[in-house]
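Worksheet for the structure shown next.
== chain A ==
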Amino acid sequence: MILDADNLRIAKGGATILDGVAFHLAEGEVVGLIGPNGAGKTTLLRCLIGLDRPDVGSVRLRGRGLDQWPRQALAREISYLAQSVPCHWPMAVERVVALGRLPHLPPWQSGSGDDIAAVHRAMEATDITHLRGRQVNSLSGGEQARVQMARALAVGGRLLFADEPVAGLDPGHQIQVMDLLHRHANGPRSVIVVLHDLTLAARYCHRLVLMAKGRVVADGPPSQVLTPGHLAAVYGIRARIERAEDGLLVVPAGLSQTSPLAASTPA
Partner candidate 1 sequence: MTAIPASGTPARLAILKDAPLLVLLALAVVLLTGLSLAVGPAPVPLSGLIESGDSPAAIIMQELRLPRALLAIAVGGTLGLSGAALQGLLRNPLAEPGLIGASSSAALGAVLVLYFGLYAVFPLALPIAAITGALAAVALLYLFAGRNPGAMTLILAGIAGSSLAGSVISLAINLAPNPHSAAEIVFWLLGSLKDRSMDHFYLALPFMAAGILLLLSSGAALDALTLGEDTARTLGFDLARVRCFLGAGTALAVGSGVAVAGSISFVGLVVPHILRPFVGYQPRRLLPASLLGGMILLLAADIGVRLIPTQLELKLGVLTALVGAPFFLVLVFKTRKVMQ
Partner candidate 2 sequence: MDRTGDARLRVTGRIFATLMTAATAAASPPAQADVSPPPPRVMSIDQCANQYLLALADRDQILSLVKGGDETTLPFLMERSEGIPRNHRTVEEIIAERPDILLSGPWSEMTAALAKRFGIRIVRLDAPRAIASARRQITDVARMLGHEDRGQTIAGQIDRQLADAAGRPASQHLTGVVYRGGGYAYGSDTLVDSLMTTAGIDNVIARLGQKRAGTVEMEALITARPAILLDDQARDLRSPRIATDMLAHPALRRALPDVARIQFPMAYWLCGGATVPLAIDSLSGLVRTRGQAPGRLP
């Protein structure tokens, strides 16, 4: 196990966000975190990379608690792509991507040839090399998302955490990003991604973790997690699940009878 956590509990402002969550990750895996809004996906992600500290439980990276890791060494292990990343100054695309190399730089120094090569690889992988001289704030939303993706890839961490990386992207770029994540996970490198699109999740993830109300409801291969029973219980939807040649196809067909949303919304 490259990463494992057990019995994570965290409360914010009196509400329990995570309620005894266990998580583990093997090398080369793509794990999708799915679940309805407010299920605790993002908080789990933040706990796993040390942004939030669990009240109970601990996270171990390579058998070593996150607290025990020196900051910079930890930063070199983890690439993190937050849900929506601001870019406060109108810097050039290449410079923003190069920020991903910060954990590798000795104090007072700029990057070496390795760093520059990593930046170039990340830009190529996300298809933004042609934008390298443009100011980030002049780009479209999709382009900006790819720049942030490239910035995260440039870190070169063996663990890539992405929080809803395809939100706001057109289908073509959604597939491009998911392809990228999928290819990224090979050898020692793993990916953990928060997703709302269940079909994308089914197609690109080796394993899905379905969360609801701060707990893990199901954890396993997509075919075992994405069952009509689970979807009804967790999302309150009736869904048609079809087995296509390249994975599952999940088509939400309506709210289930038991859904709390059903009362207020005509089916």
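As a convention for this text, a residue touches a chain if its C-beta (ideal position, glycine included) is under 8 Å from a C-beta of that chain, and two chains touch if they have at least 3 such contacts; residues count from 1.
The candidate set was assembled so that all candidates are chains of the complex that A comes from, given by their letters.
Given the structure is predicted, the values throughout are model-derived calculations rather than measurements.
Student: Name the candidate, out of 1 or 2, that touches chain A somewhere in the complex.
Tutor: In this complex, the candidate that touches chain A is number 1.
Student: Using the touch definition from the top, list the residues of chain A that touch candidate 1 in their complex.
Tutor: Interface residues on chain A, with respect to candidate 1: 46, 49-51, 71-72, 74-76, 78, 80, 82, 85-92, 95-96, 99-100, 102-103, 105-117, 120-121, 129, 132, 135, 148, 151, 155.
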